[in-house]
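Here the complex is missing one protein chain, while the rest keep their positions.
Here the chain labels run A, B and C in written order, and each chain numbers its own residues starting at 1.
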Amino acid sequence: MALDKNGIAKRIAQEVQDGFYVNLGIGIPTLVANYVREDIEVEFQSENGVLGMGPFPFDGEEDADIINAGKQTITTMPGASFFDSATSFAMIRGKHVDLTILGAMEVAENGDIANWKIPDKMVKGMGGAMDLVASAENIIVAMMHSNKRGESKILKQCSLPLTGVGCVTKVVTNLAFLEVKNNAFHLLERAPGVSVEEIQKATEGTLVVHGDIPEMMI
Amino acid sequence: MALDKNGIAKRIAQEVQDGFYVNLGIGIPTLVANYVREDIEVEFQSENGVLGMGPFPFDGEEDADIINAGKQTITTMPGASFFDSATSFAMIRGKHVDLTILGAMEVAENGDIANWKIPDKMVKGMGGAMDLVASAENIIVAMMHSNKRGESKILKQCSLPLTGVGCVTKVVTNLAFLEVKNNAFHLLERAPGVSVEEIQKATEGTLVVHGDIPEMMI
Amino acid sequence: MINKKVKNVQEALKGVKDNMTLMLGGFGLCGIPENAILELVNLNVKDVTCISNNAGVDDFGLGLLLQNKQIKKMISSYVGENDEFERQMLSGELEVELTPQGTLAEKCRAAQAGFPAFYTPAGYGTEVAEGKETREFVGKMYVLEPAFKADFAFVKAWKGDAAGNLVFKGTSRNFNPNMCGAAKITVVEVEELVEVGALDPNHIHIPGIFVQRIFQGTNYEKRIEQRTVRQKK
Partner (left out) sequence: MINKKVKNVQEALKGVKDNMTLMLGGFGLCGIPENAILELVNLNVKDVTCISNNAGVDDFGLGLLLQNKQIKKMISSYVGENDEFERQMLSGELEVELTPQGTLAEKCRAAQAGFPAFYTPAGYGTEVAEGKETREFVGKMYVLEPAFKADFAFVKAWKGDAAGNLVFKGTSRNFNPNMCGAAKITVVEVEELVEVGALDPNHIHIPGIFVQRIFQGTNYEKRIEQRTVRQKK
């Protein structure tokens, strides 16, 4: 059975390692925080200027001056810090953030990503995504394998305006865990109950299937 | 009579205007703070990371963590702030400092200044001087008109390695107040009792004397 | 101490004119200069260029200037919460320059710190880099981005003193410190104007040298865009 958003988040959470500073994008990536193992030390950075984000505040305790990049009210953990936007992107551009998890509209087999613009239709802006993908060495994309019309979003080449070139290393979709290298998507794991054939069918880009592909352990 | 160091500092202090942020170099410039009018608002910046310097501390109240760029113990005034070196030079490079007063070994009629190195003899380093002269729009040089061997330091061309090019606008020496423009030193004022002829004799660079030259009011 | 204090928002915005370029702090509606924005509406200055990470919402923040058709051009990184914005942009009434968020912040910092331009990897290979100089350093490609040039910066701080020293709170800091000293005139509104000497010199986020005018703000609404809470068990 294909994963839902929480399932995708759960699988990605397994990639978060002890001692990691992690930047979570809006949407599915935000959910990842809920599933990170509790026996490891992780700090969440939000590019609007906070390190050490905690859970959402209790009702009535929200503070308009303390939000995340999705403009949601948040709390902070002991050891948290606030800083200005230039410093925030110094952390990102300077490769101090260990892992970036973000959504995408399209990913291509060369690692290109498009997630900020549909010409003449949706022009919200790139926010911090272009800075994140241009600098991060460890990027996991959380996305649906296909769009609502059933067209693959795992492509030979992106059709939408790019956010960054050759930067994506891993993709977790509702169907599969893919590694992007040597101009191809390498199938690492299948979503529980999803066959290699289903994944192959839903993938427009080059899919490399090497040996037996295990199911995700979620 | 030629001015002594305090006399030079006194004359320069008259150029400090209400609302000015001022960076004072080591030596004579440091003395300028003693002679600034008390009815105007001035703040002194030191490039090692303090704005709003006050007088030296009382004996026994010195703090090793609070010094100026000359490594002297200092105090701070109400409204002072401390900051890192990159921010300090953001103030300087970003033209937020209104007036820079520094010493020199040589000044040339095109505004060049040399004050950091005598090849094979004195190589202490430029400290913040190169940043200051490259960015400041209002630079006053405090210096002796001639060296100990009686040779002019107010030159057609600097002989020592430069600190900055075409940047000096005003020079106050023990003999004269000079403005540097159009490739010449324009004599604005004479030190009390010093004649134009004496100044001319001590000046190797082009000296422009226009009309009656008043004595400094000190 | 050099006194930067002005009486009120009217005095603080003296000199703002049509066609100027304005910087405005804030991320979403967090830390926006609410008083300055309302006064810009009152002044009804036209054809201004606004540099601000976001464009407010329809009825708050920069959205008010959009409703009033005062903005000629927006330079932002994300403008996705504003219907009127989308309408004006798609109809061509509004010119929009979308800039990666880190680039936006650094273009402010470069202006503040006297750097003419800088090389960033953000946007390389995308339409953001079109027409811009690119260059390789140690095997990686960078885009040359110029510093901003602006007439006024409008900044919101938590506390400040008459010397212009500022302290920010939480994530309402965001772009505000980076915009101080990045325009010809920096105007700061504070929630609390404190006595000179009340702020710890070790903990001033922005020294007064970067500020030209400061005033005590009033009636802060501090609207929350995405109130998100959990329930106590």
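Please note the rule applied: a residue touches a chain if its C-beta (ideal position, glycine included) is under 8 Å from a C-beta of that chain, and two chains touch if they have at least 3 such contacts.
None of the values given here were measured: they were computed from a predicted structure.
Visitor: Could you tell me which shown chains are touched by the chain that is not displayed?
Guide: Within the full complex, the chain left out of view touches A, B, C.
Visitor: Using the touch definition up top, pick the residue from A:I26, A:A90 or A:V209 that touches the left-out chain.
Guide: A:A90
Visitor: Sort through B:E47, B:E189 or B:E204 and give me the one touching the missing partner chain.
Guide: Touches the omitted chain: B:E47.
Visitor: Touching the missing chain, which residues of subunit B?
Guide: 46-50, 55-74, 82-86, 88-89, 92-93, 112, 120, 123-131, 134-135, 161-166
Visitor: At which residues does subunit C meet the chain that is not included here?
Guide: Those residues of subunit C that touch the unshown chain are 114-121, 137-138, 140, 142, 146, 167-170, 173, 201-203.
Visitor: Just checking the interface: what residues of subunit A touch the absent partner chain?
Guide: Touching the missing chain: residues 19-21, 41-43, 45, 51-52, 76-83, 86-87, 89-97, 135.
Everything below uses one rule, namely that only the chains that are shown with their structure count from here on.
Visitor: Where the centre means the average of the CA atoms, what chain is farthest from subunit A?
Guide: The most remote chain is B.
Visitor: Check each residue of subunit C and list the ones that touch at least two other chains.
Guide: In subunit C, the residues touching two or more other chains are 109.
Visitor: Check each residue of subunit B and list the ones that touch at least two other chains.
Guide: Residues of subunit B never touch two or more of the other chains.
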